[in-house]
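Of the protein chains in this complex, all but one are displayed in their positions.
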Amino acid sequence: MDRLEKIIKNILEFREERDWEQFHNPKDLAISLNLEASELLEHFQWKSDEEIEEYIAENKDSISQELADILYWVLLISHDLDIDIESAVQEKLKLNAKKYPVEKAKGKHTKYTDL
Amino acid sequence: MDRLEKIIKNILEFREERDWEQFHNPKDLAISLNLEASELLEHFQWKSDEEIEEYIAENKDSISQELADILYWVLLISHDLDIDIESAVQEKLKLNAKKYPVEKAKGKHTKYTDL
Amino acid sequence: MDRLEKIIKNILEFREERDWEQFHNPKDLAISLNLEASELLEHFQWKSDEEIEEYIAENKDSISQELADILYWVLLISHDLDIDIESAVQEKLKLNAKKYPVEKAKGKHTKYTDL
Partner (left out) sequence: MDRLEKIIKNILEFREERDWEQFHNPKDLAISLNLEASELLEHFQWKSDEEIEEYIAENKDSISQELADILYWVLLISHDLDIDIESAVQEKLKLNAKKYPVEKAKGKHTKYTDL
């Protein structure tokens, strides 16, 4: 079994063992995702680039946990909505490649509407 | 190559071709993640459970794209911070299993501090 | 002095006494606002409408504190960016009145682009 499949399987087992699917509606799942994304952002607040670099070195574990939480919700939502997240990313990269063609977007951080 | 590795490889190639790594500091990456998480949540706002079900059936593509965007940032941030996201999720599941032991948490949606 | 002026005055004094203005750049202030908005949302997560009603009755103080935190940042940001927030709201209501004319928008919760 490949790694992504295995993570998804483990996440679903974790939920199933606790019988939590009954609570998991899309709106509250998306709220969870937002709350965890906020917690990640909080790590980088009030810090300069140099302070962030140092902070990351010293707090890798807790930052990893926030990222894990976010991925947990992304994969649960995708599963519940019957979305193949791998195909979704590949499709999105194709769309973004059209929005941001290399020759126009290279080295520029301009929104595609302004390219 | 397994699926997760392949997605990460494609995402990094996408960025490299556009020479965008120079703009990608952790704070702004985490902001991106938050903005995309908001866009996902917006889909489910002002809707009852029944309306959400119907909405999802009719808007699967755009919801898939939001989830893809979120995963894109999760994987980029993990990469840039040198975090193995697969191990991070497996570690977090172990931690959560301790916080929420099956015998206490089954069928209950109570925060672990109140279990 | 009217109430809004008084709140703004008190907030600015609170900051000045602690000499915190040096840390307050717009990006981090906006992050603070987002973090507090998340904390408010967390109160209403995983709850049905009935549960929320009951929850609010029992947790009015902590919800009030979240709203106060949000207003604190709104007023600080407005002050620092030299924005008269009262005029801003009055202007926005005029704009919204054009986007959502009563005869079209009454009783409908449709985005203005779909009216």
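First chain written, first letter: the chains are A, B and C, and each begins at residue 1.
The criterion applied here is as follows: a contact is a pair of C-beta atoms (placed from the backbone, for glycine too) under 8 Å apart; a residue touches a chain by one contact, two chains touch by 3 or more.
Values in this document were obtained by computation on a predicted structure and should not be read as measured data.
**Student:** In the full complex, which bits of chain A touch the chain not displayed? Write them out.
**Tutor:** 27, 31, 34, 46, 109
**Student:** For chain B, which positions touch the chain that isn't shown here?
**Tutor:** Missing-chain contacts on chain B: residues 23, 28, 31-32, 34-35, 38, 41-42, 45-46.
**Student:** Give me the chain C residues in contact with the hidden chain, please.
**Tutor:** 2-5, 7, 10-11, 14, 17-20, 22-23, 25-27, 30-31, 33-34, 37-38, 40-41, 43-45, 47, 49, 52, 56, 60, 63-65, 67-72, 74, 77-78, 81-83, 85-86, 88-93, 95-97, 100, 102, 105-107, 109
Quick note on the criterion: only the chains that are shown with their structure count from here on.
**Student:** Suppose each chain is reduced to the average of its Cα coordinates; what separation in Å results between chain A and chain B?
**Tutor:** Each chain reduced to its C-alpha mean, chain A and chain B end up 2 Å apart.
**Student:** So what's the Cα centroid distance for chain A and chain C, whole Å?
**Tutor:** Roughly 27 Å, centre to centre.
**Student:** Which positions in chain B are in touch with at least two other chains?
**Tutor:** 27, 31, 34, 109
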